[in-house]
Structures are given as C-alpha cells and as structure tokens.
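The complex appears here minus one protein chain, its other protein chains still in place.
So, subunit A:
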C-alpha cells in the first residue's frame, strides 16, 4: 500500500475531488448575490427605413443606451454579455427578436456605461410589417462565470415605435 503508484493515484483522486467541490461551491455562491441592474434606452434617430428588393423591411436606427450592470459582477464572474434586442409581433410570427447591439463587459468598472451607436446588426423583418410597428427594446444580459452555472435575465422596455412611412 505504500508504492509510488498508489500514492500518486490517491493524490490525484483527492485533488480532482477537491477541485470539483470548490467549483461547485463557487457556482452555488452566485445564487446568493443581490442583483439590481438598471437601464434606459432612447432612440435618437431613425436613419433609414425601407423595403428591400426581396420584400423584407429594413430599419437602421441610432440608439442611446445607458446601463448600470455593476451589481451583476460577483467574484465568480468572468464576463457579462449584454445585448439589446428589438422584440415585436407580426401576423405571421408570434415573436420576433432581433439583436441590435451587443457588448462583452469584462469587469465591474466597464459595467456602468452610456453609448450612442447605430445598430450593429441589421434590423430586418420577415416580410413588410414594420410600418407604424410598436416594439419593445429589451436589454438582455448573460453572466458567464469563472466556473459553473451561467444565468441570464433581462429588462423589457415597451413603448417604442417605428414611423408609419418609409424614408
């Protein structure tokens, strides 16, 4: 029972078990953090609103996004992935979610920000339903941990709408 092989095996098993236990505890501790993120989004301008040649509406807009996501960071947080999506309903589709902008927030200092940006990804409908369309802008965030369970949530802001005519 005292050979090198047995000793190495015992050490290896113990260290793997200990590591697994620590990872599990780290992940569990995330459940106890208090989180209260906040955000505000304004549409500064509708830059372009047209019907593409193959019949889908497309919008380009400029957004002013303010957010404070600092409370999402715990000691087990590696980064927070945040994105703003336009969400709306059309006769054909019960739900459309189109991501307009996203960012990777690597640490707490960067988590409180205000930016003005045009949409990073094209806002294209499946069809031509966007004239006068009312939609929600939702800020989603995904917390990616150093180890363990990832979790996500969002803030829904209703009440935005597109113009009634193309421009």
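Assume a contact is a pair of C-beta atoms (placed from the backbone, for glycine too) under 8 Å apart; a residue touches a chain by one contact, two chains touch by 3 or more; residues count from 1.
Simple rule for what comes next: contacts and distances are computed from a predicted model.
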Listed names "Glucosidase II alpha subunit", "Glutathione S-transferase", "signal peptidase I" or "NADPH oxidase 2", matching UniProt entry of the absent chain: "signal peptidase I"
Which of A:48, A:78, A:114 or A:131 contacts the chain that the document leaves out: A:78
Omitted-chain contact residue, chosen from A:29, A:99 or A:118: A:99
Among A:33, A:71 or A:147, residue touching the chain not depicted: A:147
Candidates A:27, A:118 or A:136 - the one touching the absent chain: A:27
Touching residues (missing chain, whole complex) on subunit A: 5, 23, 27, 78-79, 81, 83, 85, 91-99, 102, 104, 106, 121, 126, 140, 142, 144-150, 152, 154
